[in-house]
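Removed: one protein chain of the complex. Kept in place: all other protein chains.
Our next item is chain A:
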Amino acid sequence: MRIDMFGDTLCAMVTAAAMAQSGHRVRWWLPPGRVARALDDGRVLYQEPGLAELVSSQRRAGRLDCRTDEPGLASANGEPAVSEPAPVVCLALQPGDLERAGHLADWAGRGGARLLINQSVFPVGTTEQMQARLSDAGANTPVVCLPDTLQEGQALDSFTRPHHLLLGCDDREAEVLVRELLRPYNRRRDVLKVMLPREAEFTKLAISGMLATRLSYMNDMALLAEQLAVDIDVIRQGVGSDPRIGEAYLYAGCGFGGPGFSRDVMSLTDTLRSRRIGAELLEQVLQINERQKEVLFRKFWRHYEGDVEQRRVTLWGAAFKPGSDRIDNGPALRLIEALWAQDVDVHVHDPLALPELSAWARGKGTLTLHDDPYEAARDSDALMLVTEWKAYWGPDWDDLKSAMRTPLILDGRNIYDPAYVKRQGFTYHGIGRG
C-alpha cells in the first residue's frame, strides 16, 4: 500500500521505516529542521538500536522516499505540493503542530485518502475534532488515533514487537485497514486494544502519568530513606517483588526527562487544568521531578557547605537515558545551569550526546567536553553520574581517584555499590542511600 507519513518525530521515523520494511511504499514528508538536514547528509539523528540501518536499507530499496527538499514539501499552509494523497496518511507531528495537522487533514480528506492515522501527541479529543472537521467539509476519510507508545532507547523494537498497541477508532472499515497495516507486528497474539479515539489518547497520557507518578513516588521515598539511613535500592526490590506492583519504573534517581515522557505528563496536566480539574497529584509529580533533577547539585552544595565557587565538577552522562543522544528536559541541563550560576567549572563526558549538549550550551555558558571519561574527571571536586551508560558501571577506581582532586562520587542512578566505592577511598552519595 502507499503511505504518506508527516512529521519528524521519532514515531514518524520508526513507523515510516517499519512500514517500508514490511513492503509498503512510504513517502515521508519532513519539515525543515535537524532531522531533515541529517537525512540529507545520509545520517539518522535518532540514536535507536537498528533504526539507522533500517532507514538506509529501506531508502536503498526504494520503498522509503524521504522528501526533505523544501520546494517539494509544502505550500504556504504546510500542505504537500502534490495534489494526490496516498490511500493512507499518517501524522506524527510535534505536539505544538495542531494547526498544521488541521491543514494536512483537510488535504487528505479533499484528496480522498482512505484512512488518516493520527499518531501525534495532541490534547485529548483532537482526533475526533479532526474527524468532525473532515465530515463537515464533506470528506468521508475516517480518522483514527494510534498513540505513540514507543519506548525511547528501544523504539524500533517496541514498534515491531509490541507488548500492546492502542487504537482509537469507531469505524469498522478503518479498523480493518489498520489491522491490515499492523498485521506483521500483531501475529503471536492480538495486542491491539480498540477503543474510542479520545479514550486512546487519554489512555496514552494516563500511562505516562502513572509511570511518572511511580518514579516521583520512589524519589520521595528516597528522601525519607536518607533520613532513616536505609538503602532505597533494597526497598525498591522489596516493593517490586509484590505482584500487585511489579518491578518497572521504581528506580529512584536524579529525575526523568526526555522529549516524550515528561512532555506527555505535562500535556496531561494541561488537559486537566484546561478542564478546571485541579491536576494536584500530577503537579506534585512534576514538581518532585524538577526538584529531583537538582538533587545531585544539592548534595554537592551541602558537601561543600555552599562554598563552591571556582570548583570543578564532572558530569558522566548528559543524555536523558542511555542509548539516546537526546538531552531534552534531562537532569543534566538543570544541573549545568545550577553549577554555572555558582561559577563552577563544568566538565562533561557522554558517549553520544555531546553534540546536542554543545548546541544547547551555545550562548548560555562555558562547558568543557571530553572524549575520555577520566580526562573529564581530572582535578575534579565531584563526579556526578547522570546517565547510566554501561561504560560507567565498572570504572577503574584507581585511575579515577588519582585523576580527581577530591574523590567525591555523586551517583544519580544508584549504579555503584556504596560500600565498595567507599572502600576504594571515595566519599559516596547516592539517591536515597542513607
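Heads up, the rule we're going with is that a residue touches a chain if its C-beta (ideal position, glycine included) is under 8 Å from a C-beta of that chain, and two chains touch if they have at least 3 such contacts; residues count from 1.
As a working rule, contacts and distances are computed from a predicted model.
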Unshown chain, UniProt name, "Substrate-binding domain-containing protein", "Glucose-6-phosphate isomerase", "Bifunctional protein PyrR" or "High-affinity branched-chain amino acid ABC transporter permease LivM"? "Glucose-6-phosphate isomerase"
So which of A:A341, A:A359 or A:A391 would be touching the chain we can't see? A:A341
Among A:Y185, A:Y249 or A:W301, which one is in touch with the chain left out? A:W301
State which residues belonging to chain A touch the missing partner chain. 294, 297-302, 305-307, 337-338, 341-342
